[in-house]
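One protein chain is absent from this view; the other protein chains keep their places.
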Amino acid sequence: MTQSTAKDLILDLKNVNVKFKVEDDTLHILRDVSFSLPRGSFLCVVGESGCGKSVTAQAIVQLLPDNGEISSGEIHFSQNGQVVELNKLEKFGKQMRDIRGGKIGMIFQDTLSSLNPAHKVGRQVAESLLQHLPISKAEARTQVIELFRKLGIPDPERRYEAYPHEFSGGMRQRVMIAIATVCEPDLVIADEPTTALDVTIQAQIMTLLKELQKSAGKSFILITHNMALVSEVADHVAVMYLGRVVEYGTVDQVLRDPRHPYTKALMASVPTLDADKDIELQTVDGQTPSPAEVTIGCEFVGRCPYAIDVCKDRTIEMTQVNPGHDVRCIRLDSNGKLPVLTGGAKDE
Amino acid sequence: MISFLIRRISILAPMALTISALIFFASRLSPIDPINAMVSPDQAADSANLNQLREELGLNDHIILQYFRWLKNIATGEFGYSLQSGQKISEILALRMPATLELVLSALVLSTILALTLGLFAGAKKGGFADKLSRVLAVIGIAMPDFFIGLALLNVFAYRVAWLPTGNRVAPGQVTFWDRLPNLILPVATLTISMLAVLIRYTRNSVLDTLNRDFVKTARSKGVPEWRVLYSHVFRNSLGPVMVLLAFRLPLLVGGSILVESVFQWPGIGSTIIAAVSASDYPVIMVVSMLIAMVILVASFLVDIIKSILDPRVRLEGGK
Partner (left out) sequence: MKKNNQEQQSTARIFISNLLHNPSAIIGLTIIAIMILSAIFATQIAGVSPDYIDPVNGRQGPGWHHLMGTDQLGRDMFSRILSGGRQSIYIGVIASFLANFIGTILGSTAGYLGGKIDAVVMRLSELVMTFPQLILVLIFVSLLGQGINNVIIVFALTGWMTTFRLVRGEFFSLREEAFVEADRSFGFSKPRIIFRHILPNTLSPIVVAFTINIAIFIIAEAGLSFLGLGVPVTTPTWGNLLTAAQNPVVVNEYWWLWVFPALSIATFVLGVNFVGDGLRDVLDPRHKSLIAKNKWKKMLIGSLGRSK
């Protein structure tokens, strides 16, 4: 289990399991996911496509698709000094909806499909404002225009009346950020907000996000598979593989001293820390198995150079290697380090 | 936007011409002497003047010239004479169209309103009342053409229970619209049910598709209540396919209720068409075909307008 220092946590996930029903199968997408987010810090959730990072984000705000459900676990959210168990709230009930947009803001990846093509952009941002605050339409409009200006959208009055397809990708993402932040939520979750953007725009948006977070002291979760971004903005990092958190710690700990074989491989496959390409695990053999295939044992067993038979047989727990640094691997010795490999051969 | 519409019109005009040419030349292939279509029976019977008439009417001119003259006549409402009854076709139309329009327009409007509301709920609440209703209607729609429904309704409501009259648009003694309203109920109900079956399925599918789209997730992530998500986001974006379907059903306004009219003895265009076909009354058939074809072209144009209103993207890009 994640052992965090007794800090003020805004979000705490404990053993969250999410299952999806596809045709006649049930896919176990999230397996015992646990991590916590100290208030005011920036957490990056990283992993390959399909590891469940987006599902985690959706599960937090209960926006899983119809065939998905949180089968077990707890999601604690700290709101106004009180802790609410998010997964216990009614999905479309008033409490949950007050939190959505009001206390937790979401930024999605595909901006073109995530915005209603038939509504003007300004209206879509104002919608969030009007939902949570008792202000007039005119007042909302003013605030949104001001927010557009702050976010760097030029000619905000005119842009308020524009449609989503009239914007470039980077501008649209700013609109999404506006939607997510207009009510000044305590927590913002961004699901790969820059993956579809050009490199230069990526940098702009990330700077913007980091500034927003720092200046307002808000908590932030960034979901990404771009390690370069992580090194620039994160305070904490959670590494996920096939629905499980395999390593968690501060950015220094995870990036400079990775302990889990998967994290090590991830770091090793980054050519330089300034890499602006998406990461393909070229140095690791094999492919990510489908969530339907793996049940017992470590999910990484098929591709792990350190794997031994035992790894397949039992559920692996998280162990603490340093304060605040947890790793899920049984191959770690008493110092929390992996054994030395001899020419890549597996041990007996 | 204007240029977009102008472009659409410029495609429709040649189509209209082609269709009219087809109809005209097809009719000239029939063995009937065209003069019978162009003058009243009294005049035609007067064979002495027939040749002179032919000359006057231009029947000895080149056929292309005749085509254009016919076209001009049609455009100005000079539809000619029915072979069967000798009546002016325009008179027949004026007499009969209102009845059909009354029937079909009511059914179209009713079925649209019902389909949109029920379809929305059918898509939004799986297993709810609207959903079950749409499934039942779907089965009815497949297996029972409109006149079955009509006969069934007639038998039950008009005969067994005798709540409603058995037909006819106007019974003796009925003067105002309100007087005749009971006569309208069963035929309209029949046509509405029949149309509803298809429309509701379309709406429901469209709603289901829209619910899967990403911007619905965004709306929910703002904490917007479900009713508002449905009404403000989903509905608007589901309208497209339904409106297109409706526009393409406009030709029904002219010829869509033949069977229902027959069941309920409704004096509309339907019975005119039936009589014309049995008697090979080509002038009437031609005019009706032309009318329907024109309505189709107008409908297709309307569809483009609708698409551009509903989807801002089309407006700007000026095309599909």
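The chains carry the letters A and B, assigned in the order they are written, with residues numbered from 1 in each.
Keep in mind that, in the parts below, a contact is a pair of C-beta atoms (placed from the backbone, for glycine too) under 8 Å apart; a residue touches a chain by one contact, two chains touch by 3 or more.
From a predicted model like this one, the values you see are computed outputs, not experimental measurements.
Novice: Considering the complete complex, identify which of A:E69, A:D191, A:E247 or A:D326 is in touch with the unshown chain.
Specialist: A:D191
Novice: Considering the whole complex rather than only what is displayed, give the residues of subunit B touching the chain that is not shown.
Specialist: Missing-chain contacts on subunit B: residues 15, 19, 26, 30, 139, 142-145, 147-148, 151, 154-155, 158-160, 166-167, 212, 214, 248, 251-252, 254-256, 258-259, 262-263, 265, 273-274, 276-278, 280, 282, 285, 288-289, 292-293, 296, 299-300.
Rule of thumb we're sticking to: only the chains that are shown with their structure count from here on.
Novice: Starting from the mean Cα coordinates of subunit A and subunit B, work out the distance between those two points in Å.
Specialist: Chain centroid spacing, subunit A to subunit B, equals 54 Å.
Novice: Where on subunit A does subunit B make contact in their complex?
Specialist: Touching subunit B: residues 61, 63, 92, 96-102, 105-106, 108, 110, 113-119, 124, 127-128, 131-132, 163, 165-166, 176, 179-180 of subunit A.
Novice: List the residues on subunit B that touch subunit A in their complex, please.
Specialist: These residues of subunit B touch subunit A: 213-215, 217-226, 233, 236-237, 310-313, 316.
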